[in-house]
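For reference, the structure I am asking about is given below.
One chain of protein is taken out of this complex; the other chains stay put.
Moving on to subunit A:
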Amino acid sequence: MMEDCLSKKIEISVSEAEKRTGRNAMNMQETYTAYLIETRAVESQTEGQCSPPDSLWRRYSEFELLRNYLLVNYPHIVVPPLPEKRAEFVWHKLSADNMDPDFVERRRIGLENFLIRVASHPIICQDKIFYSFLTQEGGWKEMVNETGFQLKADSRLKALNATFRVKSPDKRFTDLKHYSDELQSVISHLLRVRARVADRLYGVYKVHGNYGRVFSEWSAIEKEMGDGLQSAGHHMDVYAASIDDILEEEEHYADQLKEYLFYAEALRAVCRKHELMQYDLEMAAQDLTSKKQQCEELATGTVRTFSLKGMTSKLFGQETPEQREGKIKVLEEQIHEGEEQLKSKNTEGREFVESAWADIERFKEQKNRDLKEALINYAVMQISMCKKGIQVWTNAKECFSKM
């Protein structure tokens, strides 16, 4: 199955980001960032020749459009999330500004990751709109809108209603919903505290930089201690400077966690779709049952339940046998239709559950792999930081011993 994936055929990268100015829908000037998407056929690489890649520019809102399209057309798929719209879990040095170069850089990487995820998914990688997104510069937006996917989208209200009223959703989806809530909650908490930890760590390192300055000034009045102080001060500067790279790397780790934070929402979307379908099914079944009941009452003349029609007919006279038969006939047709619909809804529902669950299993494996790797990477980063620390302080110690 993986051989079919687009990612095996073409290499995708988001290689550049550029600031642009233009006019928006209300003819007001705006500044935005455009990202360069490059694609290159994999085969051309293996031949030893590097043909120039095809490329086009897209902005974040177009990525959003693509994702919304995929969400509507593949409701049974856990659609990969986009990198965050606005910087969150920011610690003091990190800018919350969307135009900040570090933010733009991390977003570039996030967008590339998104495209590769989609291209690696056995089902959605085959989507034509996705392919055009990668390859067709002009007119793509119009093409997407022409598919009319916005009309197909389920209304939020309808979905909310279904969530509260559905009686027997598949237990696996209920559990999945709880899981995604927990995942979101724990990752948010983790990211928040991590940001605070980063802030403090930054403080510890940077304050040491002041030693560098003061040692240097002090060394000027010291005969014996001067050299030791001066060189120790230099190492304090190195120590203070080292935290910038360390924390930048850690920011990438945070981004990896954030991706799964947003994946939680994608999981919930699949659950919502199931609830909607299940609720629809339950309503249809309920409707069918009541129609059958009505039919039976008309046929046997027994009124089991109170109905306004029954009362009015009692008050204003019975119907004629022909009228009654007519009603029965209409009902029987409706019942027949209803049974057909119910059957197809049942089939749809089962198919949805099957395909959704298959994708969820795929997702779970991916998540376990990715998170485990991220955690290992975190340990690697800590090790690197410790080694740098040992180095600097060993050097500083030597300088102090010469004081």
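Everything that follows uses one rule, which is that a contact is a pair of C-beta atoms (placed from the backbone, for glycine too) under 8 Å apart; a residue touches a chain by one contact, two chains touch by 3 or more; residues count from 1.
Keep in mind that, in the parts below, contacts and distances are computed from a predicted model.
Engineer: One chain is missing here; what is its name in UniProt, given the choices "Elongator complex protein 5", "Sorting nexin 7", "Cell cycle control protein" or "Ribosome biogenesis protein BRX1 homolog"?
Structural biologist: "Sorting nexin 7"
Engineer: Please identify which residue in A:L160, A:V207 or A:V330 touches the non-displayed chain.
Structural biologist: Considering all chains, including the one not shown, the answer is A:V207.
Engineer: Out of A:A87, A:A241, A:I335 or A:A358, which residue would touch the omitted chain in the full complex?
Structural biologist: A:A241
Engineer: Tell me, which residues in subunit A touch the chain that this view leaves out?
Structural biologist: Residue positions of subunit A that touch the missing chain: 179, 182-183, 186-187, 189-190, 193-194, 196-197, 200-201, 203-204, 206-214, 216-226, 228, 230, 232, 237, 240-241, 368, 371-372, 375-376, 378-380, 382-383, 386-387, 389-390, 393-394, 396-397, 400-401, 403.
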